[in-house]
Structures are given as structure tokens and as C-alpha cells.
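In this view, the complex is presented without one of its protein chains, the others remaining in place.
Chains here go by letter, A, B and C, matching the order in which they are written, and residues are numbered from 1 within each.
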Amino acid sequence: MMSQKHASYRADKRRFAVLIGAPSLIWQLVFFLLPLLFLVMMTFWSVRNFRLQPDFTLANWTMILNAGFFRSAYLYTFSISMITAAIAAVAAFPVAYLISFRLSPAAQRMLMGLLVIPFFTSLPVRIYSMQIFFSPSGLINSALIGVGLSPITVLNTPVGALVGYLTLTMPLVILLQIFALNGVDRQLVEAAHNLRCGKFRTVISIIIPSARVGLVISFAMAFVFAFGDYISPQFLGGSNPPTLSILMADQVKSGNHWPRASVVAMTMIFTLMAMMGLLLKFAYGRSGR
Amino acid sequence: MSVTILELDGLSKSFDKQSAVSDVSISVQKGEFIALMGPSGCGKTTTLRMIAGLDAPTEGQIRIWGRDVSQDAPWRRDTPLVWQSYALFPFMSVRRNVEFGLKQRGMIAKDRTVKADEWLERMGIAAFAERMPHQLSGGQRQRVALARALATEPELLLLDEPLSALDPHLKVSMQTELVRLHRELGITFVCVTHSHSEAFAMADRVVIMDKGTVQQIGAPQQIHRRADNRFVAEFLGASNILDVKVLYADASGVAADSAIGRLSTQAPALKPVQVGEALSLVVAMDRVEIARSLSGAVNQVPGRIAMMEVMGASITAIVETEGGVTLRSQLSSRDIESNPLAVGDTVVASWDPASAYFVAH
Amino acid sequence: MTKRTGSIGDTLTLLSLRGWAFIVFAFIFAPIVSMAAFSFNADRFPSLPWAGFSLTWYEQVFADPMIRRGLVNSLLVALAVAPLSTAIGFLAAYVDHRFQFVGKRLYMALASLPPTVPVVIMGVAMLTFQGRIGLSGTLFGIIAAHVVISAPFAMVLIRMRLAELGPDIEAAAWNLGAGPWATLREVVIPFCAPAILASIFITAAVSFDEFMIAWFISGQNETLPVRVLALLQGQVSPRINAIGTLVFTTSMLLVILAQALAFRSKAGRR
Partner (left out) sequence: MTKFPVTDFRGLLPMLNRRQILKGAAAVAGAAAFDGAMTKSYAQENVLNVLTWPGHGDPAFVAPFEDQYGVKVVVKEYVGGEPMLALMNQSPPGTFDVVLADAEYIGMLQEGGFIDELDPADYPLADYWPEFQKFPLHWSEDKLYSVMVRFGYLGMAYRTDILTAEDVQSYKAMWSEKVKGKVGFFDWYLPTMGCLSLYNGNKPPFDISEGSFETLKETLFSLRPQTNGFYSMADQFAMLTNGTAGVIPGIGDWVVLLLQNEGVPVDAVVPDEGGIQWTESMSIVSSSSKKDLAKAYIQYASSPEGQFRTARLPAYWASIPNKKGWEKMIADAPEDAKKLRHTFDARNVMDEYKDGKIFIRQTPVQQDIETWNDAWSEFKAM
């Protein structure tokens, strides 16, 4: 009798936990992990006459990994994503610092509200608008010519892609940095001032180290988003040169070659995982002291 | 006639192989006000949580009215708890907080409101029924927490450090109120506290715990008069504790040697002692008298007054003896008036052999 | 004295900070403003100078059955995704908050990682997988994929709120006789209400703007962003600006409305 009741309370607790935990697990297993695993499996399939055929061949891997166009696309995608993340992080920091430390709560609230707005607008449309801005007859070049400078070519160059990546990542990076900076203990900052640490030195020696985790995460997110974006390199970079995401789409176009596209996808996922791991290790690693 | 309502029987609890409570046995009578006391980390709160079912005992039984409830879910027990943090539901009005337990017992809305209002009235916070918890002061929240716990009319009320979050002046009045409430309701209170003054002022019996084990159980006066062991004596903090070695012992008393000379006690020494045994001698501070000169009686220790600590109406004279041991004597301000003392005075401290007792090292 | 010179330097710093912030905000908002402006431009191929005010593109948007259908699909998908992903995200957040178990790190990784996988890859994976099980091309297929990427947002939002739920609150509910389900219903969910509401908005927005995965799997049931992308790739038309502006104003109106209602209700409660 006693042990039965004992068991039933335990069973109740377990059933509760299972019922609470199951929906997320099942949904993400079925609709997220399974498709990705399927993608892994498909890297070993072959394609004949536009038809996918279950197979076990390493041909797709060797073909893609040895292809010169894959290597250059990989190098390009990786470096431009790093550049994007670096520029975004550096350009955003003064703005985030201003909003977090120097403005009134009301102004802070308003500016953060503004920064949420881009999330409610369509990215392709925003990218398309950038096309108009940077076209030879667009606003930027008209202004440059107006003040007697020579026009600049941005569209269909890596710089164009960069403009798109920044359009995509800037609002997010600023918001994440504000969150990181708002988490910095204000007493620490006051203590630094009290010890005659100048404002600039306080930023370097107190604020940035204290907010490091958040700052690194904002950098990592910018990298992740740029690395996977398809729209910016396509519409502003003119896929000149193409990124890995464009390469994926091209492989699909090329005779329905999903297996090769899957190989490209795998290399992207590995890269992102490695980068995230490294960055998070860097972010949390030294704080363990 | 006393009836046992709650029995803790060999209760143990460990977290990750770390023992938090070990072999605790307490039996609580119906209508008693019991205080669990001890330094932080002594296991008193874990014991309380086990009674409420929030932690499951690793070993032992909890019996309420003789029935083992140790494996019952917390929501199946009738052991409401008044939380140190009050744990009021922040998004519910005061009234809905108080109604919560009643709702879980299936009481219909109308009756709940009537009942909740009764309790709010009784706790003197009827005016705040519509307020949210964050709009109340600490004392008011405490009353809401009490009303919420009592609204289901339990036979056993658990209190976890009920006064610790209050301002000092509120503490005293709330203390009185808890005692009044206990008397009026006639139900059993089990209260965890780390403060002796609270425990001694409110409880019928006090359980002193250390490192997960019970050190002593007894009525406040009894514990105060005679601690069971050195830990209790030290924890209560109101005694001089001297290291001694037994010289001889017989039915009438014990003589012992110490750094400040030979000291004697009159029977009964708490337990039989052996000649040559190293023990601690405990003398309550308020039993130590101060004279200007030796009078030839036993237990007289000459020394110098090193410091006078004034604590409200009482004054503690700290006497530095020649043996290098300090003795504390608690005097009333009246004593001082009749016998003015100053720092640096040469004095003789002494005590009645009947008021001292031995405990193990 | 030193304070005075310091404050002059500080004023300069503040000024340059503000100047830089202005440039960055201009960069972020220029495309949105120009989108709105060009939606009223008479020229078909948008370029400067401005060719005159026109509502043609809006008329075309409202007249285009494919755009209307895309809008309806997007609304349907977002309406399903918002509550579903919020519910799933809530449960995952609660698991993280409440339980300790072997494999929890894996569980949480699965619940939070999807947004870090590039949408192109998700699109390809979803299409091949859903194609096999006959889901691609259905609205449910889009909903399933969108829940995958938006539930983590809900999870994070609600998890932050749960972190503020004192450790004693749930225990207090059990102590007063509420079982785990009753506690969830009467204590945890009401406590999380603001975060739940916010996550309904955010997940709806995530779904409503998602174009890449939907582009791959939507088949005949195009959503609005997919239609926009198709217009963008297939036939440049200022209709894109008009749609963009409409979507944007609608989303913004919703948010502002929510704010206004909240303020009014706050004022009324006093």
C-alpha cells in the first residue's frame, strides 16, 4: 500500500515531466533534426537524369571538396562574414554605448523601439532599396558627383554584399550589445570613475571586459547571419563572386543536384558549429578565472 | 493531556551525497509552538521543507497523526508554510492570494471571498484586499502570507524565519502577534529561526540543531539553565565556558582545576564525571557576581575590568583574570548603581557552585 | 577645476557619439524610408529623379490575386505559428527552468539551435524531407518549418521571464494544495503572461517575414514574402515597395496598438 502510493507519486511526477518535455522534443526531432539527418544521408546519394537515387558514394564529397570554385567560394564567404561581423561590432559599439550609458531611459526605450522596426520589414525589400541607393544614378553617387567627387561602384561587388550584410545584421548587433552593456554593473563603472579612471579608459578596461560575453555573442550572431545569407550576395553582390549559399542554390539548379548542395550545406554547418564553439569558448573561457 | 500530532522519526536527507539532515527525531504535541533553531546550514530549513513535502527524506519517516506522509506529494499534505520570502503570487491581488488554497480545495468563489475577507479582517489588512503584493510594506506582506497559510484552517502551521525580513521594531510586535495568534487558534506551530531571542520568546519548546543533528530539545528556560553540550552553550552565547580537569567528584559535588584555579560545583553535575576527565564548565553570565574583594567563598577569581559593554538595561563587565581567561558578568543597571564599576578596577568575580555545570568538551 | 575641463572633453565625445549614432541609424532606416517613398513613385523601374506621385502600385497590389492569396497564406501561417511556437517554446523554457535530467544539454541544444542554421540549408533540408513525406507544398509544411525556427525565440523570451519567478513561488502553490498542472495553469502561465504575449508577437513577425524556407517548400501555397521574392527575381515592379510598405505599416500598427491599449488599461486601473 505504502510503496504503491510512493510509486504513484513518482510516476505522476515523471508523467508530468514527460508531457511537458515532449512537445518541443518531438517537434524539433521530426521537423528539424530529421530533415538535417536526411540531408547528411543525401550527401551520399547520386543523381541520374534529374532523379535522386539512394546510393552510397563519396563522389559528391570529393567533387565538391576538390572543386576550385567551392574553395574560393568558401574562402570568400568565410572572410566576408568575418569582415561583416567585425565592422558591425565596431560600428555598433559606440551606438550601443551611447544608448546604454549616456541617454535617458526614455530615449533608450525609444531608440530600442526603433531598432526593433527593421525586424518587421521584409529583408528582400530592404536589400532591394539599397540597390536603388547605390546604383550609378542613385542617391549616393548623385551626392558624390554633386560635391565634385567621382562616383563609386558598389553594386555587384563584395562591397555591395557587405552593405547587404550590414543592413541585415546592424540592428541585431546593436540590440545585443545594448543588452550586454545594460548588464554591466553600474557600481563598477562608478567605482572606476571614483578611482580617477577616465571615461575612455573605463570603457576599455571596465565596460568591455565586463560585457565581453554579450559582445562576443553579438559578433558571433553577425557572423552566423552573414555566413548563411542568400539575399545580400545575390541582389547586392551580384553573386560576384558567389557565396556558399549561392553555390548551394546553383548546385540545385544544376541538374537537380541536391546531394552536392547537401555537401555544401554540411560544410557550412560544420563551419558555423566550429565558429560558435570557438567564440563561446573565447567568451566564457577567460571569465572562469 | 497531550496528543502527538507530528513525529519525525530518524529523518535523514542528503543532497548529492552531502548530508544535510541526519537522524532527526522530534515529536510535536498538538497545540505546541516549537522552534527549530541553529546556525545557518544546520539543517533546520531542510527539516521544515521535508515536513511540507518539498524535499523528500533519504531515510526515516514523517508521521502526522500517526500516518506516514513522507512519500506524499506536497499538495496532498495539509502543512501550509509561511515563507521567509513570503512567496506571495505577484500577479494576484491580496484577496486572490488568500483565496488560493481554498480554490485548490474546491471551494466555490463566493465562499472563498467571504473566507478570505474574514482572514484579512482578522490580520488587520482588510483595507488592502485589492492591492497587489508589490504595493504592500514588508509587515503587510507578512500578514498576507500568514492569512494565506491559515485560510485553509490547518492543524499544523510551518513558519520559515518568519521575522527575519522585518525591521527591528516590527519584529517585536509581530513576535507578540504570532504568540497571540498561536494562543487564539490553538493549532501547532513549527517555526524555523536562527535567533534565540525569537525562539525563546515565542516557543513552548526549542529544538537546537547543528550539522544536521539535534543537539538539544527542551523548554527555553530549561535549555537556558542547562545546555546539553558545549555547542549549545556556545551557540546560546550567554555563558562563560571554561576548560577544566576533574580533580575529584562525589555525590555532593565536583572540584576541578582550571587556568584560573580550582573551581567547584555542587551536585547535581549533569552526568557522572570521572576524575582526571577534561570537561567544559559552563557558568551563565548573569550568575557571575562581581565584588571588590575576596570573601573566602568558593569560585572566587580575582581580575581587572577590561571593558564595560552597555546593552540596553544590562551591562556586561568583562573581567580579565590573572590566568589569562576572561570572564563575563552580566549585571543590571541597578547593580551598577549600587556598586559603581569602572574599567581598570581590580575586582573579584564569583559564582554560586550550584549554578555551574559541566558539559563535554 | 579638473572636472570642468573633463566635461568639455566629455561634451565633445558625446557629440561625436551622437553624430556616429545618427549615421548608423540613417544607414539602417534609409532602405525603409526609400521603400515607402518609391512605393508612391510613378516610374516602373525605380531610379532618381523622382517621376511623380502615384498610387498605381497600391492599386495593382490590391488587384493582384496572387498577392492577395500570398497575404492570406501568410496570415494563416502566422496565426498558426504564433500560438504553436509560443506553446512549444514555453514548454521547453519550463523544462529548462524546472527539471534536471541526463541529456538536458542536448535537449536544450535541440530546442534553441534552429535559428543558427542558415535558412538556405533549412530550406533545402525541409524541401527534400517534406517532399518525401508529402508535406511540401502544404500550408502545414510551412507552419511546421516556421515553428521550428520561431519556437526558440519564444523559448528565450519566456526563459528570461521564468528566471524572475522566485524559487519559492511554485513551491508555495504546491504547499497550498495545487498540483503541478494546477500550478502551471494558475501560477506559472499567468506569471509569464507578458513574455507569452511578447513571444506571440515576435513569433508571428518571424513567420510573417520568413521568405527563404517558405520559398523552397511553399509550392503552390506561396506566402507573401515568397511572392515578394518572386517579384524581385522575376519582374521588378514598384509593387514590391507598395507591398513592403503595407506589410510594414500593418506590423507597426499592431505593435503601436498593443502599446496604446496597454497604456490605456494601465491608466484605467489607477
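Here are some notes:
One rule holds in what follows: a contact is a pair of C-beta atoms (placed from the backbone, for glycine too) under 8 Å apart; a residue touches a chain by one contact, two chains touch by 3 or more.
Owing to the predicted nature of the structure, the values given are computational and were not obtained by experimental measurement.
Looking at the complex as a whole, the chain kept out of the display touches A, C. Only one of A:Val116, A:Val159, A:Val213 or A:Ala283 touches the chain withheld from this view, namely A:Val116.
Considering A:Ser24, A:Thr84, A:Ser100 or A:Thr267, the position touching the chain not shown turns out to be A:Ser100 (whole complex). The set of chain A residues touching the chain not shown comprises 49-52, 67-70, 72-73, 76, 100, 104-105, 108-109, 112-113, 116, 131-132, 135-138, 153, 155-157, 178-179, 181-183, 186-187, 234-235, 237-242, 246-247, 250-257. Think of the hidden chain as still there; on chain C it touches residues 43-45, 47, 63-66, 69, 72-73, 75-76, 79, 127, 131, 134, 136-137, 139, 157, 160-161, 193-195, 197-198, 201-202, 219-220, 222, 230-236, 255, 258-259, 261-263, 265-266.
In this text, only the chains that are shown with their structure count from here on.
Of the two interfaces, B-C and A-C, the higher number of touching C-beta pairs belongs to A-C. Most remote from chain C, judged by the distance between CA-atom centroids, is B. Between the CA-based centres of chain A and chain B the separation comes to 58 Å, rounded to the whole angstrom.
Averaging C-alpha coordinates per chain places the centre of chain B 56 Å away from that of chain C. Chain B has residues 73 in contact with two or more other chains. Residues of chain C in contact with two or more other chains: none.
By the touch rule above, chain A contacts chain B in their complex via residues 2, 5-6, 9, 12-13. In the complex of the two chains, the chain A residues touching chain C come out as 12-13, 16-17, 20-21, 23-25, 27-29, 31-36, 38-39, 42, 91-92, 94-95, 97-99, 102, 111, 114-130, 132-133, 135, 137-139, 142, 166-167, 170-171, 174, 198-200, 224, 227-231, 235, 245, 248-249, 252, 258, 261-262, 265, 268-269, 272, 276. Within the complex formed with chain A, the residues of chain C that make contact are 6, 10, 13-14, 17-18, 20-21, 24-25, 27-32, 34-35, 38, 46-48, 87-89, 91-92, 94-95, 98-99, 101, 107, 110-111, 114, 116-122, 124-126, 128-130, 132, 144-145, 147-148, 151, 155, 180-181, 184, 205, 209, 211-212, 225, 228-229, 232, 240-241, 243-244, 247-248, 251-252, 255.
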